[in-house]
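One protein chain omitted, others in place.
Presenting chain A:
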Amino acid sequence: MQWSEFFTSSVGKKFVMGLTGLFLIAFLVVHVGINATIFADLFDPTENGAMFNKAAHFMGATVLIRIMEIGLFAGIILHLVQGYMLEAKNRSSRSVGYAVEMGNKGSKWYSRSMGLLGTIILLFLVIHLAHFWVKARITHTLAPVTYNGVEMHDMFTEMKMVFSQSWVVIVYVAGCISLAYHLAHGFQSAFRTVGVHNKKYNRILTNLGLCFAVIVSVLFALMPIAMFLKWVE
């Protein structure tokens, strides 16, 4: 079998979705872990975002991580292009629909709405990148801060500024809710798609996926909320 044949088959396309999905899940672990350092402020008011700023600096100034960042963007693009192509193909497989839809008889609404949830996440991502990534990596328009003689972006202050606007907080929370539902289905589905068919593990992965979806999304959503409500200052 040719590579092209494999990757253009319905199972091969889904394999790409599953693999990129798992890769993006791994990225979320890193992202939420690093950003959660803003909560260090809760335990030490003199912290003032130092731990977070240093972590963000490490991510921005390490060559290996910058190379991985290219891989991350490639993964996101592959996941969304392939996702939209599959969505279009799947929708076109039934030209005449039913008068009475099946609805939730047998499947969860979010498992049928991955395209919609993914689109909301994509729109959120555009806003999110414009808020932080563009300013930190492209335009370098963030205020500087110095720790032990090393100058770096004061990402923490920027976060506080961005999250002082209520509409931004609403957009971010909406993005996190979409992410939670996308992961609630996507996490376990990705493992099935790459071929994990052991019933015992599938059960564990389904529950693990639900926990992961809730924990990651709540942690992310707490960041804008905590800053807007000035729990973290």
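Keep this in mind: contacts are C-beta pairs under 8 Å (C-beta built on N, C-alpha and C of every residue); 3 or more make two chains touch, one makes a residue touch a chain; residues count from 1.
By definition in this document, contacts and distances are computed from a predicted model.
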UniProt protein name of the chain not shown, from "Sarcosine oxidase subunit delta", "Serine/threonine-protein kinase RsbW", "DNA modification/repair radical SAM protein" or "Fumarate reductase": "Fumarate reductase"
Chain not shown: contacting residue from A:Thr62, A:Asn90, A:Ser166 or A:Asn207: A:Asn90
Those residues of chain A which, in the complete complex, touch the missing chain: 1-2, 5-6, 9-15, 86, 89-103, 105-108, 111-112, 114, 185, 188-189, 191-197, 199, 202
